[in-house]
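Here you go, one structure.
Excluded from the complex is one protein chain; the other protein chains are retained at their positions.
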Amino acid sequence: MPEEEPERLISEDGLRLDGRKPDEMRPLKIKAGVLKRADGSAYVELGANRIVAAVYGPRELHPRHKQKPDRAVVRFRYNMAPFSVDERKRPGPDRRSIEISKLSKEALEPAIFTEYYPRTAIDIFVEVLQADAGTRCAGITAASVALADAGIEMRDLVAACAAGKVDGHIVLDPMYYEDGYGEADVPLAMMPKEGEITLLQMDGDMTPEEFKKAVKLAKKGCKIVYKEQRRALKRKYGEE
Amino acid sequence: MPEEEPERLISEDGLRLDGRKPDEMRPLKIKAGVLKRADGSAYVELGANRIVAAVYGPRELHPRHKQKPDRAVVRFRYNMAPFSVDERKRPGPDRRSIEISKLSKEALEPAIFTEYYPRTAIDIFVEVLQADAGTRCAGITAASVALADAGIEMRDLVAACAAGKVDGHIVLDPMYYEDGYGEADVPLAMMPKEGEITLLQMDGDMTPEEFKKAVKLAKKGCKIVYKEQRRALKRKYGEE
Amino acid sequence: MPEEEPERLISEDGLRLDGRKPDEMRPLKIKAGVLKRADGSAYVELGANRIVAAVYGPRELHPRHKQKPDRAVVRFRYNMAPFSVDERKRPGPDRRSIEISKLSKEALEPAIFTEYYPRTAIDIFVEVLQADAGTRCAGITAASVALADAGIEMRDLVAACAAGKVDGHIVLDPMYYEDGYGEADVPLAMMPKEGEITLLQMDGDMTPEEFKKAVKLAKKGCKIVYKEQRRALKRKYGEE
Amino acid sequence: MDQDLLARIKRHEVLEAIKAGERVDGRDFEEFRPIEVQPDVIAKANGSALVRLGNTQLVVGVKLEVGTPYPDSPDEGALAVNAELVPLADPTFEPGPPDENAIELSRVVDRGIRESEMIDMKSLCIEEGEHCWVTFVDIHVLDHDGNLFDASLLGSVTALHRTRVPKAEVVDDEVEVDETELTPLEVRDFPVSVTIALVDEHLLVDPCLDEEVVMDARITVTVTEEGRICAVQKGERGSLPEHLLDDAIDLAVKKAEEIRGVVKAQL
Amino acid sequence: MDQDLLARIKRHEVLEAIKAGERVDGRDFEEFRPIEVQPDVIAKANGSALVRLGNTQLVVGVKLEVGTPYPDSPDEGALAVNAELVPLADPTFEPGPPDENAIELSRVVDRGIRESEMIDMKSLCIEEGEHCWVTFVDIHVLDHDGNLFDASLLGSVTALHRTRVPKAEVVDDEVEVDETELTPLEVRDFPVSVTIALVDEHLLVDPCLDEEVVMDARITVTVTEEGRICAVQKGERGSLPEHLLDDAIDLAVKKAEEIRGVVKAQL
Partner (left out) sequence: MDQDLLARIKRHEVLEAIKAGERVDGRDFEEFRPIEVQPDVIAKANGSALVRLGNTQLVVGVKLEVGTPYPDSPDEGALAVNAELVPLADPTFEPGPPDENAIELSRVVDRGIRESEMIDMKSLCIEEGEHCWVTFVDIHVLDHDGNLFDASLLGSVTALHRTRVPKAEVVDDEVEVDETELTPLEVRDFPVSVTIALVDEHLLVDPCLDEEVVMDARITVTVTEEGRICAVQKGERGSLPEHLLDDAIDLAVKKAEEIRGVVKAQL
């Protein structure tokens, strides 16, 4: 949490603390295939977020009684490096990261043709090396590229982006201070081609109309992310 | 523990703090079949104790190497809700509840025809929603009714009740203050029809004669409990 | 750690705090076969160290997927009794004992004909009842005798002993104060017959030459230990 | 095997009912099951409630303990919500620390309480930066027949509405608590969540367990007395078509109002 | 398989012996195995003892640590008994936190020490409400051949009788400990437990492991020097016929007196 609350998060001329317009995303960089050992991997920078994702699988699932005869089991582990946040985070999962891992898995699974890989496991690992706001969305974004890099068959990429409410304004992709002092946060993930929402959360205070507006803005953000994801894959694999 | 020790636990005319005679039990209410999901269940109120018991099984036991070829494995979990005691209890088993779970299992197993259900598990769960003194006995009492409600074949019901020593008197079914400030506690469980003792503990200070007298009184309590257990089952299943 | 640092660890006439010469070991007693339940066991006293080792196996290894088709799996657990050290040690493994367990296993395994016992486990347990300095070496020494006592086929016994640097001198078998206030510690284990080093660690400050000298001295200590190990086995099993 | 077969039969029943415009237990798509809320069931708790939502049954107990404020909110009390899915409540629940389902449940309930600002957290400060009340909300599930989210929040909010705070004074740097002098906890909202299951492109309010087993996705929307949204959570392995989201939100806001009325009438 | 067969053969042997009025190791039904108690075996402990009961062998160490008194007994020290069934002592013992057997063992020993009031807990108070000695009694089992209960209490009581308490003074709110000035721990009783196995309606005192494997139930009775009972524990999966209970109690009281004499003679 920022140590001192800024007086206002949106300036008189409608700009945000980091100079962005309300519907502007932070700089986004995506790179596919950054690790050698993993079957697929990706690296994402979104603002000051630094995130690595890796995919192992489809691979054998032990113990056997956890296998599904008709599909792959998708597993997801979101983890923060101890040095990724202001105060050192003790290693190991806490309640927040367990919830994020569950929701991220549920955000990616609708996109995967799990039925093509019966009895196997598809393991997705996301390591947050540095956290600004929006790590869960950036993690899903990275994981989705890593899945494609691993050659896992998918209906579509999953793109994720948050919207927020800050000083009464609906803004795209809240950064650290906005997340800490804003009025609401709406992370969203979707398969843009099919118009299917796969992650949606909100906490804070919004009228139903504000919430709908935020969802709309987050979807716009997802489309930007989607473009970058495809560009990253093209860079590695050439034209689609 | 009561915050201030009462001056005397037995009045001059031989009555206890809650007005009971030495050989009198607290009000006891038993209800069979209170849960829908469990195979059998029961609810017990004994004084301010509020206890729910559930039975699942006989059911498949995993992992396989824990199965017994000639009998069912009985498992028992005694658990206190965090709000059941004066100071919030942290969730999860502590040493006390692990010991109670072990002894309660050993108190019930002699009554079950485990040999009728080879290779299975019979799982018994006792949740203490509010604890006065005597939860282990009330839990065994409830579990026994839940076992019957689940249709598990038994030699007899197991009835449980404690006796204690308070201000030098042997009393039946000690309540909270008596348990905290009394001289000894003797929880006992038995199969009344067969005269077999299945749980017996004591801690405190007693002569051998006092201990034998307490056992005798606890057995008397068990018979009262036994009657209520059968009445509860009759209410649910009609005349035996 | 000693409460007050002694002024000097080596006196003017070259003797150590406990009167030993630099290349002298502490009194060493080894006894084979001290436990009834274990397949093999040994007891070692080295200075104030009191150590018991037991071996179980070769025995069945569960779960099955951990079995090795071509050899036995060797497992080692080094454990300190809570009362073995100045400040009570909380039961359970800490990072230090996990590292010692791993290195001790790797110190003994080269000596065992594991290929004679495919699909089995050989379990080695070392309990430190009282710790002076040098428990890891004394534990390996004891475990090696326990393995022989269990009838496990071995290339050679493994003998272990430390050297150290104290007040600039290279000394054999550092005791408590020397370990705490000395400049370096070099525990070593070897199969003396074959001249193979199976454990080697060092921490502190030494020139390469000092280190080599310490290794040489530790090897000399191992030979003394080796003699005692064989003597202990002879006492139990008669002439070889 | 039998279990899988049973699941497939249930799935078939649920889907057949939906095709016929009905639900497997005879309810309308937008209909909650009967709600029964019984406050003050645990005398040892500072506040408590038993909730029955159809066959789903749970107890919530609130306990207050003296603790230390968080450094970033030195003048406020603390809140900790915990849900125990004890194995007594469902054959698939296992003993042990809370799994991902229990954690998600408790965190969604936590956000409903926290973000609605129903508790005046400043009223729980005893001495700034030194001592405060920590409010433990413990959800103890007894019988699981679906929709634990809504039942848990109903129980928690009711228990908090009935919570009484002991008098606490700081004497010589130590907190002295008088359990006999009690004042009601200051609460100023009554957030209610509405969970909607998506099955075969249909929105089913308050899913029972048979419906949860077959649902594609679930969305939980938590609504304040003023009709504002304070928490949303989509869950489960399926996705939510964009065109249904607005409908789900509107439906949730409408039902929240209704449910709040039903519960308040029982207090 | 082999294991089961072995168990069945052992069971047969034990039962055959009993039918012939004997025990599998040749003892009388009411006879303890040889007891050997060796105090002061661990110099690093404040008190210690090694116990051999037949082939059963264990070490008990007592350590004193400065701690904080419990709020409900501000003028008393604290006691913590812990038993480690380390895997060195038996092929079935597994590494890890104490299981239900280790916990039952330590709690029965704890009750024997605590309820006999053998330790003057007030003598372990350093400063009321602030500082006290915490007495850790650690039971470390080395070789398990049955009846860990009685051997553990013998070792614990002996170690406590030999425990010396360092001088502790409060200087500037902090406790200063002088390990060189030691006074004996104030002990005023010598509780002894007697464990009796029920096999085929026979009462066998001090069961060895082969007997424990086949016993129906076990009863442990802890007796003070005055012949009073301070703890009782029935265990195991069988039941105890009512008519045998009084016999078992009388037998335990008698044997406790005898055993106490045997041990005291060695100190």
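Order of writing sets the labels: A, B, C, D and E. Residues in every chain begin at 1.
As a working rule, contacts are C-beta pairs under 8 Å (C-beta built on N, C-alpha and C of every residue); 3 or more make two chains touch, one makes a residue touch a chain.
Note that the coordinates shown come from a computational prediction; the quantities given were computed from them, not determined experimentally.
Just so you know, the chain we are not showing touches A, C across the whole complex. Contact with the chain that does not appear here is found for just one residue of C:Ala38, C:Leu172 or C:Leu199, C:Leu199. Residues of chain C in touch with the missing chain: 1, 95-96, 98-99, 101-103, 106, 109-110, 186, 190-191, 194-208, 211-212, 215, 219.
Annotation for chain A: contacts to the undisplayed chain at residues 35-38, 48, 50, 52-54, 56, 59, 77, 79, 81-88, 91-93, 123, 125-127, 129-131.
Definition applied: only the chains that are shown with their structure count from here on.
When the partners of chain C are compared with those of chain D, no chain appears in both lists. Applying the stated touch criterion, the connected components after chain E is left out read A, B, D | C. Residue contact pairs shared with C-E exceed half only for one pair among B-D, A-D or B-E, and that pair is B-D.
Ranked by separation of Cα centres from chain A, the top chain is E. The most distant chain from chain D, with centres taken as the mean of CA atoms, is C.
Here the spacing of chain B and chain D, counted between their Cα centres, is 32 Å. The mean-CA centres of chain B and chain E are about 27 angstrom from one another, to the nearest whole unit. Multi-chain contact residues of chain D, defined as those touching 2 or more other chains: 98. Counting partners per residue, chain A has no residue that reaches two or more other chains.
If you draw each protein chain as a dot and join the dots that touch, you get a simple line with two loose ends. The chain pairs satisfying the stated touch condition come to A-D, B-D, B-E, C-E.
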